[in-house]
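Omission of a single protein chain aside, the complex is shown with its protein chains in their original locations.
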Amino acid sequence: MSGMMSGARSTAPIVRLTGIAKRFGDCHAVRDASLEVAAGEIHALVGENGAGKSTLMRILAGISPPDAGTIEVGGRDVTGWTTAQAIDASVGMVHQHFMLVPTLTIAENVILGREPMRGLAIDFARAEREVTAAAEKSGFRMNVRQLVRELSVGEQQRVEILKTLVRGARILILDEPTAVLSPPEVEELWRVLRALRDEGGTIILITHKLDEVAEISDTITVVREGRTVARFPTAGTSPASIARAMVGRDVVLAGDATIARRDERVVALAPALDVRHLVVSGEQRQRAVNDVSFTIQPREILGIAGVEGNGQSALIEAIAGLRSVESGEIFLDAADVTSMPVSDREERGLAHIPEDRHRRGLVLDYSIADNLILGRQRSYQRRGGMLDRTRILADARAAIAVADIRPSDPMMPARALSGGNQQKVVIARALARETRVLLAAQPTRGVDVGAIELIHARLRAARDSGAAILLVSAELSEILALSDRVAVMYGGRIVAIVPRSVASEEMLGPLMTGASA
Amino acid sequence: MSDLDATAMREENPSTVSETMVIVRSRDVRNRVIEAVLPPLVALLVSIVVGDLLILAVGQSPGAVYRLMLEGTWGNAYGFGQVLYKTTTLICTGLAVSVGLRAGLFNIGAEGQLAAGGMAAALVGLALPVGTTAVIAVPLGVLGALAAGGAVGFVPGALRANWGAHEVITTIMLNFIVLAFLSWLVSAHLRVPETLHTPPIHAGALPRLSVLWNGFHGSAANGSILIELCAALILGWYLFRTRGGFELRAVGLQPDAAENAGINVGRTWIRALTLSGALAGLGGINFVLGYERYYEEGFATGAGFLGIAVALVGRSNPLGVVLAALFFATLSQGGLAINALVPKQMVDALQGVVILAMAASVPEVRRLLAQARGKR
Amino acid sequence: HPAPAAIAATTGGLDVGIVFDVGGRGDKSFNDGAYRGGERAEQALGARVHFIEPGEGSDREAGLRLLAAEHMQLVMGVGFIFTDDLTALAKEYPDTRFAGVDYALALDSAGKVIPPPPNLAALKFREEQGSFLVGALAALVGKSKKLGFVGGMDIPLIHKFEAGYRAGVMYVCPDCTVIAQYAGVTPEAFRNPGRGKELALSQYQSGVNVIFHASGSTGLGVFEAARQMDRLAIGVDADQYAEAPGHVLTSMVKGVDAVVLDQIRRARDGSFHGGVQEYGLAEHGVGYIYDEHNRALIPDSVHARVEEIRAGIIAGRIVVPAVR
Partner (left out) sequence: MSLALAFLAQTLRIAVPYLFAAAGGVLAERAGIISLTLEGFMLGGAFSAMLGSYWSGSPWIGALCGIAGGVALALLHAVSTIRFKADQVVSGIAINLLAVGLTRYFLKLVFDSSSNSLRVAGFSAGTSTGSLIGGLLHNPLIPFGLLIIPVVAWLLYRTPFGLRVRAVGEHPEAATTVGVSVKRVRYVAVALSGALAALGGAYLALDQHQFTDGMSAGRGFIALAAIIFGRWDPVRAGIACLFFAAAETLQIQLQGMQAIPSQFVQMIPYVLTIVALVGLVGRAMPPAALGRE
């Protein structure tokens, strides 16, 4: 298999994984993966959802032991080491899902596991001093006494990186670090990573964003179905060719502006969704949504760009009926739904793709079929309260076929699906009945390119068949690819609404970080 | 502590496996059977070993003790009747706790609800004219028991839905309150001098099972077991076949997702705890309409707590609850049978051992099966 | 027929079955009294006594039934809680002798006592009479106008103790007050010594010098409080002097052991008869302890006065109320 790998570099690799395999029950997460990373490089690891990237890196970081294969770091065989040993050997990992304790402060999170002591107690003064110093050294500004749950996602990520740096990480693994960042934050991250590399650090980066791969990395390794199938230097490759190596076929990339866009029409229809002076209180901040007004026409997608934590979630939840409104009104097809329960809004054609599919989107222990009818169970009710199981299964089979949900067994519990397929279930359900207004929050988060393609196509189709869509996404490229108009949300307010034709990354980026238009 | 509840029950089989038309591979069937059968066997084995130790500690022969236990429970009609009688109450409290767990709520108040149900059945019986036929009196008593238990269950439901007051605390507190209130009712209004019970009911009540078969003669087993079995069937149907059950389980498994789907979570909690209370209350007819024909203070003691064990061992599944109730009733009656050789307190300890072994072996067996599956 | 589960078959001799109340053996109270009575019968009369400790409600009947089916010469239930079970079984087994300690008499609609079946001896103690005596004693010794009472579960049976005690206090000291408190309203109230101790401590601290308890194991906490505060307490059912030597003024004893022995003897002699049998002061069924242990606590004059009252009750000159 090493034949697949391109010739070794002149310098000895600082990380060498050979023939790694890892199984979870029936699932061969990693079958036969080998990886060589040179010291002082930024090495990108790419592959479809479920290819085994995260698992492979978790093995390298000592979080779980491999079933087979060897791990060498700095020429030393460290197969089967523990997290603590990995940390001691300067291997640090920033996880796809942040490994931060939200109820602890920044300082507490950073020192967890190696607390400075004074007598029997923790020396908090010293801890705070040291963490602050380390943060400043990396160019992060933060109040280390702040609770992590009060931080924005970007800030949380900085804490994650800080955690590894304070532990002296020289080999830093980042698992999809940019999925939740705004463009300026991404730039900031690249700055930190490059600085680290320039000091001799080694970085392994997992990402689904191929333009990023092209921008930042030195070397690329492609993972497919648990195997490392290709490795090549970044210079001279294109996102399209990387995508081909990942999926094994050509893919239409969302970032490409080549997508056929429909005409910019002057629409004079009555708005399907009309939000007026909406104020919603948040958990921490007093006003998560502060005097927000906008309308969306049928057959229109309004994309809301913005860094996470600026009120998008509260806005969507308020419109969906999951959060109470302080003041202002919400009209659905001219009917005031401001204080209607969720079910009545759904009756009127409101559908919701929630941002957190595990918590809000799915009942993980229900089957795919049951998840597909969740919310519409009334329409499957026969006399006497019985559910019509035959019809539920038949409809589920149809929906599974249309949405390309894999595996296609409708009785499979949703828990057993990969994240991408879970998202397909959520979207299939949202679009299953006639939709007047669709709220789509982060519809492709953490989903691979193939699935993104499919999800985008479905959203466009829904729009074209008459739905008004409110799209919230942290991916600016996604907003730009789908929206007819783009709004930017910052600090609970909508700071700008512009037609797609005038919107660009350069224009929106500063707005997202609070710079006035 | 909201996870007392949510995690308490994970649905193992996605709804209505029976209706799936999926081609189930025979290996899966075998594994499912192993998963269902092995843990109880392990639990039995462990409890037998612990039981042996306890028996040997008093210098008796385990074989003799176990034989005696079997003879006193399943070995003769009377003992079996007693087992059935105890099963009946446990089915109800077990079902009650199960409904709560399915909705993600932990009802520790089954004892108070059971007592309230019994009192209501007695009050209905006392209010009816002497000699009212059972055909009228029993349904009315059943309704009374359901209503009273449901009312007691409603309170923590409403407190949780409207004020976020955690049901574990409120149900524990309500137990004390309800029992005190019932004690006041008896002592201030209904007491028969020098006793702890109300006057006997002279309206019709449930026949003892000895009417059907003489062998049960003298045992407390009575017609209410049929009512409770019906309740279990109806509950199973409700939970797994109806829209209401679909919503209730969704709320229990993932309240946020249920809310997102337009299900009113608070109302579902209220519905679930009211139903839970009603089921526990229904258990009151076993003692009041079926056995002694009066309400007696303390008749419910311990049944609520054991109901939790029954629900958990029965995996919150109505059929499982019936079997678990039968098992715990057998243990309890067995304690009486072996009293001459070994202190009956032994079975109290064994109940704990069984539950512990069961709780530990279920995930362990599942893990080992998954491991074995991977090896292939 | 009920199965012969736990009892070996018997041939000839005197076989007696006794089913205990919930507290069971070792309650240092009337279950132990019944046990002692049974033991004495084994020694003195050569009886074979089978004891059963039931668990929950339906076990009581089951236990009695087990014994009845074994053709015991006498089946006894210890505690008022057995009343209905005994009545039913006595009718079902007319050839078996039954006895119920603390048997509760039922009244018909006209308020008249319904007599128990002829093969059932309803053994009743006049606890209020004994309580009256210890109440008088407490008031005479107490050096305080406040007297205390700690009950277990708040139920009529315990009210009987309270009523007699209260009347006894008032008889010798009309301007005294009795603070009566109960540990709870569930059967747990009979085995919560922690609660008993706190109740007693608060009574002692409010100026009470003597507390009479009728609360099962809960009363053990009362004795602890008496030790701690160096005050006096009065035991119940059995002589509880040993629980807190020097602090137990006396005990209101019920002669459960004597009565059990007596019934077993009658069963052997053939002089057993059903019906209500009351054991008051006159029958030595109840009484109070006055012996070498507590003599120092009770002045002779007080002892004489109490004996005088006792004679008055036996003679009917003093009528003791049984309800509050």
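Think of it as A, B and C in the order they're written, each chain with its own count starting at 1.
Keep this in mind: a contact is a pair of C-beta atoms (placed from the backbone, for glycine too) under 8 Å apart; a residue touches a chain by one contact, two chains touch by 3 or more.
Computed from a prediction, not measured in an experiment: that's the story for all the values here.
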Chains on display which the left-out chain touches in the complete complex: A, B, C
Which residue of A:A121, A:A235 or A:V502 touches the chain not shown here: A:A121
Candidate in contact with the missing chain, chosen from A:A61, A:V78, A:I106 or A:A135: A:A61
Omitted-chain contact residue, chosen from C:L45, C:V172 or C:M229: C:M229
Touch with the omitted chain, as defined above, among C:G38, C:G100, C:P116 or C:G184: C:G184
Contact footprint on subunit B, counting only the chain that is left out: 1-4, 6-8, 54, 57-58, 106, 108, 159, 163-166, 168-170, 172-174, 176-177, 180-181, 183-184, 187-188, 305, 308-309, 312-313, 343, 345-356, 358-364, 367
Interface with the unshown chain - residue positions in subunit C: 20, 23-28, 31, 53, 154, 179-182, 184-185, 188, 191-195, 197-199, 201-206, 216-217, 220-221, 224, 227-230, 243
For subunit A, the residues touching the chain missing from this view: 61, 63, 82-84, 87, 93, 95, 97-104, 108-109, 111-115, 117, 120-122, 124, 163, 167
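Convention: only the chains that are shown with their structure count from here on.
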Computed distance of Cα centres, subunit B from subunit A, in Å: 45
Where subunit A and subunit C are represented by their mean Cα positions, the distance between them in whole Å: 75
For subunit B paired with subunit C, centre-to-centre distance based on mean C-alpha positions, whole Å: 36
Of subunit C, residues touching subunit B in the complex: 1-3, 5-7, 50, 52-59, 61-63, 65, 80-81, 83-84, 92, 104-107, 154-157, 160, 185-187
Interface residues, subunit A side, partner subunit B - complex: 23, 25-26, 320-322, 341-343, 345-346, 352, 354, 356, 359-367, 370, 374-375, 377-378, 380-381, 384-387, 389, 393, 409-413
Subunit B residues touching subunit A - in the complex, by the definition given at the top: 10-11, 14-17, 19-22, 238, 241-244, 246-247, 249-250, 253-254, 256-264, 370-371, 373-374
